[in-house]
Every structure is written in C-alpha cells, then in structure tokens.
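Report on the following structure.
Left out: one protein chain. Kept in place: all the others.
Naming follows writing order (A and B), and every chain is counted from residue 1.
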Amino acid sequence: MTPLQRIQEKFSEQIIESHAFRGDETAVVRPDALWTVSKFLKSTPELDFNFLMDLTAVDYLFYAGGRVQKPFRFEVVYHFYSLKHNHRIRLKVPVDEKDPQVVSLTDLWASANWYEREVWDMFGIKFKGHPHLKRILMYEEFQGHALRKDYPVNKRQPLVGPVN
Amino acid sequence: MLLNVGPSHPAMHGVIRLVMELDGEKIKDVDVEIGYLHRAFEKMCETVMYTQCFPYTDRLNYVSPLINNVGFALTIEKLLGIDIPERAKYIRVIMSEISRVTDHLTCVGASAMELGAMSVFLYMIKAREFLYELVEEITGARLTISYVRIGGVKADLTENFVDNAFKKIADVRKVLIEADELLTRNRIFFDRMKGIGKISAQDAIDYGITGPFLRSTGINYDVRKANPYLIYDKLDFQVPVGSTGDNLDRYFVRMAEMEQSLRIIEQCFQQIPEGPVASDLTGVVIPAA
Partner (left out) sequence: MSFLSSPANFFTSKLNDALGWARKFSIFQYPFVTACCGMEYMATNCAHYDQDRFGAGFPRFSPRQSDVLFVVGTISHKMAPVLKTVHDQMCEPKWVVAFGVCTCTGGFYDNYSTVMGIDTIIPVDIYIPGCPPRPENVLDGLMKLQDKIQRGEQSRTLYDPRTKIGRPAELSQSYTIEGHIKHIESASS
C-alpha cells in the first residue's frame, strides 16, 4: 500500500482531497488534523517518514489570473521523505487569510524550525508552538510580508540610503 | 566570552552572522543569523516567464551553477510531461558532474585556506580554472552559464571537446593527488579536523541535511542512486560514505566524490549517442488553471 492509501484509510474524514500527479502523491489535510497525521507519518514503522524535506506556502490571491477563486488564501505545503522505504508524500494545509495560523511541527522534525520562520517572514502565517518565531531572511524593521502576491516586487524599505 | 563573527568575515565566502559564546576555543552556544544575501529569487521568478528563470537558478548555488539549472529544468519537464533526447541527458550529466567537481574543489580548497594551507587553495583553484575553460568552451561563460533549456540544452558539444576534456581530467587528477599528499597525512590538518564539528546521524536526519554532509555521518543516501534521474542508472559509480560525521570525514567524502565524478564523466563520453540536443517544443502550452 502506498503511503497515500494508508493515510486515506486511517484519516478518511480529515483529508479534504488527494491526488497523485506524475507519480507525486498529495493529500490536502484539515488544519486541526495536521499534527496527528504528521505524527502518524513519522511513527508508523511501515511509513517511517523521517525527513521533512521542505516546508513552504503558496498564496492563491490571483490564482489563474483571477478566474479561479479558492475558498482559502494560503496553503502550507509539506514534503516528507522516508529514508528506509524510499517513498515520498506531500501534505497541504489550507489556511485562511483572516486568521493565518497552523500548528508547528518543530517537536517532530527539527528542520521545521527555520522553514517555519521563513514562512512567517515571507507570508505572515503564524505557527503555534514555535519556540522562537521571528524574521529570518529580512531585517526586523521590515514591514509587510514579502512573498504575498499583493506586495509589489520593488517596494523597498531601506535602512540606509535613498528609497529608489 | 561572547564573540560576534559579524556578517562580513574573513573567509571570502558569503555572509552569515554568528554570535558565539566561547570557552577558550570550544563553542558553548551559538546564535546564527542569516538572510544577508536574500535576493528574492522566488519573487523575481514570479515576474518573468518560466523559461526566463534560468539565470536566477544559476545564482542560487553559484559554485555549481549547472546543477541548479538541471534541477529547475527537470521540474518543468516533469510537470509538462516532456521527454528529452538521450544526447541531451548525457550532456546534462557531464556538465553537472563538472560543476560538482568545481564545487568540491572550491569547498575543500577554501577550508584548507582557512586552516592556513594556502598552497592547497592555489592548486585547487588552478584545477578549477581548467574546468572553467572546459565549461567556457561549450557554454560561453565561466560561472553563471544558463546553459540548460527546457527540453534539452542550449548547444551541442564542440568537436575537440572530448579530447580536451580527457586532458583536463588528467590534469585535475594530478592536482587531486598533490592535494591529497599535502593534506591527508598532515599532522596539523589531521589534528585540526578530527573530532571537530561532529554531528550524529540522527541529528542530521532530524535537521533534514542531505548531500556529502549526510553521507559523512554514515548514512548511505545519494539521490542519484536512490531515485535515479536522467541517465544515472546506466552509470557505474560508488558513493563514498563516512563514519563519524566530523570535519575530517566530510573532507574525505568530498575528495572521494570528486574522483567518482571524474569517473562518471569518462563513462559518459564513452556512452554518449549522437542525436539532437533539444526536443522540439512547438505546440506545448501550459494548461490554463
């Protein structure tokens, strides 16, 4: 059984949607179930996902040029890999714009620490339970979140020197 | 005592800020601050066409630019479902392995220079220049090449490339042997690298580290063998694995990997077929939404 089938059979009501496109299995999980699903992925011996390969987020504000409206604005994407079984899975968690908060996975995988700081810096999504959530790529006096689609690409906030 | 190794530090390779709490020469605690070279690649790639992103990918890991290009191209080709010709795959592997050798040469040379072994640095940069001449012969630039295109590569290999490459590979091997003689049994180098910077295998997996770092801790994971892409399943090479995860093991893993990369390049030259170097992409469009 592939990992996707396994979590579909165990968490069938928490998974909103799932697909496998070009060999990559993806499952969209409800935000309140994220921690349980991740713990299940890490601790089950047949799955044994010990690598958190990547943690990032997507902003669907102007998705498909505005033709498609999704019910949520952000989606946090997790990529997992198992060293022993050599399989991968991707989890996506939809996040609302008004209260962008997700559970932090730092107690399961230590690499989540800096990834979540980057997502906070670039998108403004807070992570509950993160030990030290502060900006990592930009400086503290920077206002706004840079990778959101409504932040213009060349709006500068210089510390020294002229603006533009 | 508290020491701030500030963003601009005497190592010539990038910027990082370390606020360290030292006890003599042992580091008790360190606070790392990064982001001084954030150049907003993701945001810039949103403003250009997906075919124009290759120059940005060059500058992600600027010591081995071709590998980044190949990674990006493979992603796009997987999403669009495009197949690329065999010759293009072989050329990509050859150039990737040349980039890998330049990366390890810079890394080992720079770490030797930090310890004071300046001649090793000079020898390795000399070897890197030989490889840059090879890269320049095909792509036209030494460092930031943007050589790979979606569907293949930009241009074919030149006529004398194979002979030149064999000569340069022999020269690089000589430099590797010289560096090995200078460093490996050197008492000072050994004492300064053994047991320093140890990381356990479980910690490395927890922090999501891959590459030569992970292999030096004893875990045999190489994505070229685990999930072979392009034509790595047809090539015969070994994966060097360390045991303790300290600086010395990382040095050994990198030196051995350079030799394996040179082996891969030679095998590719023997196996490379004739044919086109880029597939014809007329009619391929990104599906809407």
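We take it that a contact is a pair of C-beta atoms (placed from the backbone, for glycine too) under 8 Å apart; a residue touches a chain by one contact, two chains touch by 3 or more.
What you see is a predicted model, and the numbers here were worked out from it, not measured in a lab.
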| item | value |
| --- | --- |
| In the full complex, displayed partners of the excluded chain | A, B |
| Contact partner of the left-out chain, one of A:I16, A:L61 or A:V153 | A:V153 |
| Residue of B:K43, B:R173 or B:R192 in touch with the missing chain, whole complex considered | B:K43 |
| Given B:K78, B:K126 or B:R263, the one touching the chain that is not displayed | B:K126 |
| Hidden partner chain, touching residue among B:V63, B:A155 or B:A201 | B:V63 |
| Interface with the undisplayed chain - residues on chain A | 137-139, 141, 143-144, 146, 151-164 |
| Residue ranges of chain B at the interface with the undisplayed chain | 6-10, 12-15, 35-40, 43-44, 55, 59, 62-63, 106, 121-122, 125-126, 128-129, 132, 142-144 |
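What we mean here is this: only the chains that are shown with their structure count from here on.
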| item | value |
| --- | --- |
| Distance from the mean Cα position of chain B to that of chain A, given in whole angstrom | 27 |
| Chain B-facing residues of chain A, complex | 22, 50-53, 63-64, 67-68, 83, 86, 109-111, 135-139, 146-147, 153 |
| Residues of chain B touching chain A in the complex | 34-35, 38, 40, 42-44, 46-47, 78-79, 81, 203, 205-208, 210, 219, 221, 226-227, 288-289 |
